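Omission of a single protein chain aside, the complex is shown with its protein chains in their original locations.
Let's turn to chain A:
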């Protein structure tokens, strides 16, 4: 899933957020989470990067793939969404944000190599999670992404239950990202979590030594 593209004249490999990102809907909002590792080849150039980027007050996106591409998309969407929200005079819908991400991802799909998961809260449909991989848009009860996500498809399929509470969602995301960090060399560091509800956003960080421990550690 991650290719190493080499630029003639540039000595270091491209910077990637080889990553694990995840978002889950619950009744009243969403929980969105990520690891914190950014790698350039074998080196970790940032071990504490927050990959959860705000697109608006109650809409966040999680970045994965090429760090530059993902940040460029997020910045562009942030700008377009702010303009849209001023024109409509209202808080933007989560689907609107996801659509703008999708439009950019699809139009430039050959040039870009980044995948953003968009999650947030709006008045109309409350908590929503949208995946935009490859330039499509699909709403899901939960979504995982990044290089580490393949290792936890089985876990999230087994552990997901409908109607989880906010705390259950936080535990679900923390466990899944921790398990992915355990197997994916491109994911690591701390776990960043953001909860988005009608009331606003709550952020938390779980450092490496406070992550859940599984049998072989």
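By our rule, a residue touches a chain if its C-beta (ideal position, glycine included) is under 8 Å from a C-beta of that chain, and two chains touch if they have at least 3 such contacts; residues count from 1.
One rule holds in what follows: contacts and distances are computed from a predicted model.
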Out of "Large ribosomal subunit protein mL49", "Piwi-like protein 1", "ATP synthase F(0) complex subunit f, mitochondrial" or "Proteasome subunit beta", the chain not pictured bears the UniProt name "Proteasome subunit beta"
Among A:19, A:64 or A:175, single out the residue that touches the unshown chain. A:175
For the chain that's not shown, point to the residue among A:49, A:67, A:116 or A:156 touching it. A:156
Note that chain A touches the chain not displayed via residues 141, 150-162, 175-176, 179-180, 182-183, 214-216
